[in-house]
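Note that one protein chain of the assembly has been removed; the remaining protein chains are unaltered in position.
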Amino acid sequence: MRKVAIVAAASRQEEKMLDTEVEMMIPLISEVKAKTGLDQTEIGFTCSGSSDFLAGQAFSFVMTLDAVGPVPPISESHVEMDGAWALYETWVKFQMGIIDTALVYSYGKPSPGSLQDVLSTQLDPYYVAPLWPDAHAVAGLQARTLLEQGIINVDQLADCAVRAGTVESREEYFSQPMLSDPLRKADCPTYADGGVAMILAAEGKAEELCEKPAWITGIDHRIDVHHFGVRDFTTVPSARIAAEKAGVHDGPIDIAELHAAYTTHDLLLRKEMGLPETPNHSQRSYPIKADTLMASGLLRIAEAARAIWEGDANRALAHATAGPLLQQNLICVLSGEDT
Amino acid sequence: MTDVNVPSSLDGVEPVQSVRTPIRMEYTFTPGVAAQTYLREFGNKKILGNVSPIDGAILVPPRGADPRHGALCEEFVEMPHTGHIGSYCVTNVPIPGRDLDLPYISAWIFLDGADVGFLNLVAECPPEECRIGMRVEAVWKPDEEIGMTAENILYWKPSGGPDIPFAEAGVRGWHARKQGETNA
Amino acid sequence: MESHERLSAPLVLEYPFTRTTGPVIGAFLTGLRERIVLGIKRKDGTVLVPPTEYDPATSEALTEMVEVEQTGEVITWTWVQEPRDQSPWDRPHALAMIKLDGADTPLLHAVLVDSPETLDTGTRVRIKWREETEGHIKDIEGFLPVESKND
Partner (left out) sequence: MGTGGELAAVVGVGMTKFSATRGDVSMPGLVREAAQRALEDAGMQWDDIDAVVMGKAPDFFEGVMMPEIFLSEALGCVGKPMLRVHTAGSVGGSTALVAASLVHSGVHERVLTVAWEKQSESNAMWALSLKQPFQVSINAGAGGYFSPIIRQYMEVTQAPELIGCMVAFKDRQHALLNPYAHLHQPDLTFDQVVESPMLWEPIRYSETCPSSDGAAAMVIVNEAEADKAENPAWIHAGAMRSEANNFPGRDEVNPLASRECAADLWKQAGITNPREEIDVVEMYVPFSWYEPMWLESLGFCERGDGWKLVESGVTHIEGGDLPVNCSGGVLSSNPIGASGMIRFAEAALQVRGMAGDHQVTGAKKAMGHAYGGGAQYFAMWVVGQDKPAA
């Protein structure tokens, strides 16, 4: 496989943003271009991820394309997925050998809409969506199974909430009422508007653009079954396969940036991927505190890259998820060492 | 299609073939930074354009961005209420949610001095008299109905005066002006 | 930036989607309208409720539909204290995965109890049908515990 690295990233998250998607993305895209000195005409491929449902408008990504400055025209694509999958599509383009640089971005603005209603429309449209279960309830169903089968315990939930910063202490955690029994508010995500942009470059170019490129040593993504009745709530086979294919176990992981919006997801993912509950370094930020649908996964990859640029990690794992009950998962392993 | 075997208890029963699953989602929209500024002034019967920080091109309505460069546009300029038709469509199909007499004319309006157009209604003009390059002016709602919405201008009507030649009308105007600058 | 209040306006996206069901989902919904519950048999003899058109593991088309019982067991549950606007239920209730007798997989629905204290994993429940059934997952109004907590 051709060596590809992340050489620049910029991101922003706020609870509620006044800027349009274009106004939000321009400074971020400008920043990564400035960091690398690349002009849009020097970028081989551009790819983004976003959701029309979140934006409340069909073809919403068309207007956001203005943020890139696609004049003259660019080679470009868009996934109706988290930006982490836009990065995957881009990585594949690098493997074709037809590009040396790429721009990847994604964004989400949940604040204008009712995110729980939006998320309900992602569920089986015949049997489940008409009952409008919200994301917290779906997570609650899984959480009870995990607790009652002894796969995780409530103390672990409390400790995870403390790590994520949704509460200060176990005591504070246990003093919270149930939100979606057995989950408390501290177990569940707070949503944020936000976006992320990054530049990727192939070996030979990456070293010119970045002092310490964050090399992608492995990347893979998989999807599980959707039908709730068939899902085993205690496992995430897709994450396990993706982790293996991405070579997670080929060396020590210094930092794991997980797109876990619930404490239960965090603990279950670590278990499935054989990661210690507390890594050597904590995550740089937690989706439980600020989850930006469609961008959270790409943001994890940006954070993992930052950990490498800043010397916090030699080898970092980033994870993205989509769908209910961690149905679809992407794992990306980054390394600071030019292996 | 695969044949499905169902228990005999459903023999002779009219099968369900479709199901209604209504969806309702509520959003609360706030216009972006540039649109906020635009709408406030629009509520004062002023039309603002964005000025590109790159080459001074004027973009109406302002969206806070110059799409050619991916650049933020933070400068505004007040525009005249007159312009011309870049191109147009005579429509005989109703727009869902809008009560318009058919046929109606929708046209790309290029304000005088603007470098891009926007789609809007043209009226007080028989369809057969509408032309690319025809000069138009804004017809505003009565003052008491003007607010910070996008709908303060009811439509555009012919304002008289000589047409803009086809070669300079609409998007061609930009190239004509650039050509003029090069020659000058 | 001037210190005006932000402009804002509502947008409601609303549509009565009509979904054609195909034979399997259609048969399940027909069953609900007739107040019976159908599952679909996999090659290994296990029964999926609600039925899927294609085997989740092997992707082969499934065709053999069978009736299952209207009683079953709560596999897992969560409590909904404040139902959202679109919810079919306007009172606090449990959402649960319920495995019907004769089925091998659970379905998602509500258990209509007044407080979370009255519900456990393993609680036996039975279907409460809506008065008018039309061929919709909501023909099941919810599930009720079969025996009271005091038994």
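Just so it is clear, A, B and C label the chains in written order, and each chain counts residues from 1 on its own.
Following the convention adopted for this analysis, a contact is a pair of C-beta atoms (placed from the backbone, for glycine too) under 8 Å apart; a residue touches a chain by one contact, two chains touch by 3 or more.
If you're wondering where the values come from, they're calculated on a predicted model, not measured in any experiment.
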(request) List the residues of chain C that touch the chain left out of this view. (result) 7, 9-11, 13, 15, 17-25, 52-61
(request) Provide the residue numbers of chain A that touch the chain removed from this figure. (result) 1, 51-53, 56-59, 61-63, 65-66, 69-81, 85, 88-89, 92-98, 118-119, 121-126, 129, 220-227, 230, 237-238, 241, 322-324, 327-328
(message) Need a quick check: the contact residues on chain B for the chain that isn't drawn.
(response) 1, 17-18, 21, 23, 29, 31, 35, 39, 57, 59, 61, 66-68, 86-93, 95-98, 103, 106-108, 115-121, 127, 132, 149-150, 166, 170-171, 174-175, 178
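The working rule: only the chains that are shown with their structure count from here on.
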(message) Taking each chain's centre as the mean of its C-alpha atoms, which one ends up farthest from the centre of chain C?
(response) B
(message) Can you check which chain pair, B-C or A-B, has more C-beta pairs in contact?
(response) B-C
(message) Centroid of chain A to centroid of chain B, CA atoms only: how many Å?
(response) 36
(request) Return the residues of chain A touching two or more other chains; collapse runs of consecutive numbers into ranges. (result) 18, 56, 112, 114, 117, 125-126, 130
(request) For chain C, write out the residues touching at least two other chains, lowest number first. (result) 6, 11, 13, 17, 19, 21, 25, 29, 86, 136
(request) Provide the residue numbers of chain B that touch chain A in the complex, in ascending order. (result) 19, 21, 23-36, 63-72
(message) For a test of understanding, state which residues of chain A touch chain C in their complex under the given definition.
(response) 18, 56, 112, 114, 116-117, 120, 125-128, 130-134, 137, 140-145, 148, 178, 180-183, 225, 227-230, 233
(message) Please output the residues of chain C touching chain B within their complex, sorted ascending.
(response) 1-2, 4, 6-27, 29-31, 33-34, 36, 38, 53, 61, 63-67, 85-86, 135-136
